[in-house]
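What you see is the complex with one protein chain gone and the rest in place.
Showing chain A:
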Amino acid sequence: MAGQALLSARGLTRDFRGFRAVDGVDLDVAPESVHALVGPNGAGKTTLFNLLTGFLRPTGGRIELAGRDVTGLPPERVARLGVARSFQITSLFPQLTAQEHVELALQSPSGLGWRFWRSAKLMRRYHDRAAELLDMVGLADLAHAPSEALAYGRKRALELAIALALDPKVLLLDEPTAGMGLEDVDRTVELIARVRQGRTVVMVEHNMSVVGRLADTVTVLQAGKVLVEGPYDEVRADERVITAYLGAADAAR
């Protein structure tokens, strides 16, 4: 299995001052699959994301991308290797327009960003591609609004457009539908279904209907460990998962 996985983790562990947020996680993400990470709050999903994208260094374990050891690489290197992520808490550049965000992302691999002696107008070469991406996520008419002026759901869509601009092999989406209205959720699901063609998607998602519609494989995390892994229908029927979720729901209330 490990041989054919595009992104894999072995014994991945991360400690925070004596608290083990991620505890010996093994993960194999098959190429061109949609792999969902689910689990109650505090299960370590976002920490796992941060480990996979280089934002956190693992305390132990190993991460491989297409057979290459990427453990401990800084986030910009991981991004350059074709792993793009969105953030759970919308993370944008407040003053830049949607268009400028996507142009900035498109420019990233080109090295154009080092040209301090050239005009920023050079970035217009990415204009058409950026417009295309914005259109794809339904932001065509908001392309020139500063991102801070966008509504929440639109910001999430912009996050997705930026991640897609990097043309990643692996797309990591941290709760892509969190806080969205039903209509936006449907649109996002459709969009992910479209962009997954030829890509591998890993997503953290709480909305089980979204997981059911998109995911090929589901990994359930609990207290930093893998509880169950398998196809959605199997995982959904699993006793341990039901207990974990109900237990967490009880504890939260």
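The criterion applied here is as follows: a contact is a pair of C-beta atoms (placed from the backbone, for glycine too) under 8 Å apart; a residue touches a chain by one contact, two chains touch by 3 or more; residues count from 1.
Throughout what follows, contacts and distances are computed from a predicted model.
A.B. asks: For the chain not present in this complex, what protein name does its UniProt entry give, out of "YCII-related domain-containing protein", "Branched-chain amino acid ABC transporter permease", "3-oxoacyl-[acyl-carrier-protein] synthase II" or "Putative tricarboxylic transport membrane protein"?
C.D. replies: "Branched-chain amino acid ABC transporter permease"
A.B. asks: Among the options A:6, A:38, A:166 or A:195, which residue touches the chain absent from this view?
C.D. replies: That would be A:166, which touches the missing chain.
A.B. asks: Of the residues listed, A:100, A:205 or A:229, which one is in contact with the missing chain?
C.D. replies: Of these options, the touching residue for the absent chain is A:100.
A.B. asks: Touching the hidden chain in the complete assembly: which of A:122, A:193 or A:237 does that?
C.D. replies: Looking across A:122, A:193 or A:237, the contact with the absent chain belongs to A:122.
A.B. asks: Touching the hidden chain in the full complex, which residues of chain A are there? Just list them.
C.D. replies: Contacting residues on chain A, toward the hidden partner: 53, 55, 74-76, 79-80, 84-85, 87, 91-96, 100, 104-105, 107-109, 112-120, 122-123, 162, 166.
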